[in-house]
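All protein chains of the complex are present and in place, except for one that has been dropped.
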Amino acid sequence: MNFLKRTVPMIIAFVMGVLMAFQYYVPHEASQNLLKVVTRWGMIISGFAMFIGAYSLFHMHWNRIKHKVSGWGYSIFMFFGAGIAIISGLYNGGELFWNDKQSGTMFDWIFDYVQVPAGATIFSILAFFMASAAYRTFRARNKEATILLISAIIVMLGRVPVGTMISQYIPIAADWIMTVPNLAAKRAILIGVSIGVIATSIKIIFGIEKAYLGGGD
Amino acid sequence: MIKKTDVSITTWILIAFGTVNIAFLATGKLGFNGKGLGIITAVAITLAMYSFLYKDNPVFKIAENIFVGVAMGYSIIIVWFNILKPDVFEALIVPMFKDTGNAPQYLVIVPTLLGLFMFLRFSSKLSWLSRWSFAFIVGMGSGIAIPNFINAILLRQLEPMLAPLYTGSFWGTIDTLLVLIGVVSVLFYFFFSMEHKGVIGGVSVIGIWFLMIAFGASFGYTVMARMSLLIGRIQFLLKDWLGIIQ
Partner (left out) sequence: MEKLLKIDRRILFVLVALAVTIPLLFRFKMPVPPTRHVKSMYNKIDSLSEDSHVLISFDYDPSSKEELQPMAHALLHHCFKKNIKVIGMTLYPAGTGLAEKAIKEIGKEYGKKSGKDYVFLGFKAGSSLVIMNMGEDIYTAFQEDFYGKKTVGMQALKGVRSLRDIDYAVNLTASGIYEAWIVYGKEKYNFDLGVGCTAVMGPEMYPFIQSSQLTGFMGGLKGAAEYETLVGHKDRASAGMAPQSVVHVLVVCFILFGNFIYFASGRKK
């Protein structure tokens, strides 16, 4: 049983990893067809995977209601929102879910007038907290913090029209910051992260990294 | 504990909100139709979200939970219509039982099974089967990532670093040199296998300066992003709802 539980997944990861890495270097039609087939499989599996997220969310809120955790009443609204969206989506403007998706239905209305304003607003709240944090905590405490602060001020002014009105040199300075020190730092981070991706991928293929298998036997 | 002042503030806001919308509906500024009622709903949700700025409160929490639910419900339906219906239901299942003019795509059985195995993660006895699905995806992703990242990031990003320093102008050459110094010094800073002392310590200090300038720039851009979101919402309130700006 241990073979099926631990060895088989590691074999699958190894075979798929080696196969796909080699596929890159073989510009033959059969190799391209292989890529076409497995990437399509991956897309379908990813579609199923989205339901795992849904299950986790519903499970968590259901447990909150079941065990009457503090604030459990709010979870009912989560189910209410999800229920309305799912029912209107399945109803599909009367065409029902096994037919093509209809436009301008209740489902689209919910998206336009509930999800869009809620999603856009919840992230815009951060604008207020950023301004507050800038006032309370952004201090030139040492050399490094001072460099950061000066760079931030130049970029903040140089990237909006008012920067040019204050001085024509502010946008030029902001542009220099972006194209020289910023570019260098971002490139170094990019190279570092990519080496990390490649190293982790090699570890996964050769079974050194097994975190994706989860715990247990 | 709900304070009396909070209750009265909420009541007044609700009265003002109701009055304005009734006036808009009565005067025809907002139509008594899907769009008009939709805008009122969107405004109610926007204001409920912003109520958090006063303090955390039940109205915000209700709006937040409805949003989470709607977003998840929306994703589920979209995944059905965009992935499961065309790529599994219509490609494999329907042609198996009905003559649609297309042969069933039997190859789809593999990802369908692997997809279904994922749900067994929640089973105590068969959760090991979900590992096969994850191994397939993770193994495939890893194999694809290695050559593509070497080519598209490592080599392509190193390419400009190997170009001649002299670019035809004095300041251009200085900038190219600075980029080279910046990349090398930041990479040294992230190199933790050696103690940051002596020359390595000195180089990594230069790396920190480059990083600080870049983080400052990122902070500036983050402020820009967040403020843009706020501007968008205020534009919605002033233009689409109140109609006081064009």
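By written order: A and B. Residues from 1 in each chain.
Note that in this section a residue touches a chain if its C-beta (ideal position, glycine included) is under 8 Å from a C-beta of that chain, and two chains touch if they have at least 3 such contacts.
These figures come from a predicted structure and were not determined experimentally.
Out of B:Val7, B:Ile109 or B:Ile231, which touches the unshown chain?
B:Ile231
For the chain that's not shown, point to the residue among A:Val8, A:Leu57, A:Ile76 or A:Val116 touching it.
Checking the options A:Val8, A:Leu57, A:Ile76 or A:Val116, the one contacting the hidden chain is A:Val116.
Which one touches the absent chain: B:Thr10, B:Thr173 or B:Ser218?
Checking each option in B:Thr10, B:Thr173 or B:Ser218, the one touching the absent chain turns out to be B:Ser218.
To test your reading of the contact rule: which positions on chain B touch the chain that is missing from view?
On the side of chain B, residues 53-54, 71, 74-75, 78-79, 81-83, 86-87, 91, 141, 144, 148-149, 151-153, 156-157, 159-160, 179, 214, 217-218, 221-225, 227-235, 238, 244-246 touch the unshown chain.
Contact with the hidden chain only, please: which chain A residues?
Missing-chain contacts on chain A: residues 32, 35-36, 39-40, 42-43, 45-47, 49-50, 99-101, 103, 108, 111-112, 115-120, 122-124, 127-128, 130-132, 134-136, 138-141, 149, 152-153, 156-157, 159-162, 164, 175, 178-179, 182-183, 186-187, 190.
The rule we apply is simple: only the chains that are shown with their structure count from here on.
For chain A versus chain B, what separation do you get between their C-alpha means, in angstrom?
Their C-alpha centroids are separated by 5 Å.
Given the complex with chain B, which residues does chain A contribute to the contact?
Going through chain A, the ones touching chain B are 4-6, 8-10, 12-21, 23-25, 37-38, 40-55, 57-59, 71, 74-75, 77-86, 89-90, 97-98, 100-101, 107, 109-128, 130-131, 134, 144-145, 147-156, 159-160, 176-192, 194-195, 197-198, 200-202, 204-205, 212-214, 216-217.
Which positions of chain B touch chain A when the two form their complex?
Those residues of chain B that touch chain A are 34, 38-39, 41-43, 45-46, 49-50, 52-53, 58, 61-77, 79-81, 83-85, 87-89, 107-108, 110-112, 114-116, 118-119, 121-122, 127-128, 130-150, 153-154, 157-158, 161, 175, 178-187, 190, 207-224, 226-227, 229-230, 232-233, 236.
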